[in-house]
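Attaching a single structure in structure tokens format; questions to follow.
With one protein chain withheld, the remaining protein chains of the complex are depicted in position.
The block that comes next holds subunit A.
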Amino acid sequence: MYTMGLDFGSTASKGVVLKDGKEIVCTAIITSGTGTSGPERVKEKLLKESNLLESDMEAVVVTGYGRMTYQGAKKQISELSCHAKGVHFLVPDVGTVIDIGGQDIKALLLDKNGNLSNFVMNDKCAAGTGRFLDVMAGVLETEVSMLGEISMMSKAPVNISSTCTVFAESEVISHLSAGVNKEDIIAGIHISVAGRVAALAKRVGIKDKVVMVGGVAKNIGVVKAMEDALGKNIEVPKLAQLTGALGAALFAFEALNK
């Protein structure tokens, strides 16, 4: 029995096809989010790569920012529950999940059965999210996927104090104008993101094991800075960007078997 989980985020569309609620058949990521061709493309890609038809899918669950606008889903479930579900599938002894997405930050507390028991999300503004890093990568003339690797060469990270994305960008420009190394600026950016996210996560409580997911979890610099800020090891699953879609596919399977 096949189920499909789709996660239409603000900056990327992700999908997972699951067999019998256990086996990951296929995954796909398109770097265009809700409101673009991303959602359609990710579905097509999944079906093509898995050699399956849409009619083979017993149930589809959609999550993410674009979950309410997608037609044809059995259910729409928030990305909070989906990430919790997906991470627990991959890391059964998870206690806290930190998800840094394109537009928001979530810290999820899970009970021993992997169910979401409490959560906090970013407040006041969206500084520190994936979009924040996109903006910084732009001004640094660097691919966002390279930020992590470059920052690991830093010896003296700069201090980025502004919370506001635009003002933080100005700070980065000032450092660039002053001839500061890119690696030190990027490391400083990561420390500032980690500080904000760690403060949020501590509010809901940190419980071992700590797992980071979302697109930003692919950035080793942010993960290391988060480990320093929390004083804990952080595990990043291989499918870090896909845990929302995976959780959705698992919920789809559960819905069929209820």
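Please note the rule applied: a contact is a pair of C-beta atoms (placed from the backbone, for glycine too) under 8 Å apart; a residue touches a chain by one contact, two chains touch by 3 or more; residues count from 1.
Here, contacts and distances are computed from a predicted model.
Visitor: Between "2-hydroxyacyl-CoA dehydratase", "Amino acid ABC transporter ATP-binding protein", "Acyl carrier protein" or "Rod shape-determining protein MreD", which matches the UniProt record of the unshown chain?
Guide: UniProt lists the chain left out of the view as "2-hydroxyacyl-CoA dehydratase".
Visitor: Of the listed residues A:92, A:138 or A:205, which contacts the missing chain in the full complex?
Guide: Looking across A:92, A:138 or A:205, the contact with the absent chain belongs to A:205.
Visitor: Who touches the missing chain here, A:120, A:146, A:220 or A:234?
Guide: Of the candidates A:120, A:146, A:220 or A:234, A:120 is in touch with the missing chain.
Visitor: Considering the entire assembly, which residues of subunit A contact the chain that has been omitted?
Guide: Against the left-out chain, subunit A lists 65, 68, 77-81, 104, 109, 111-113, 115-121, 123-124, 203, 205, 207.
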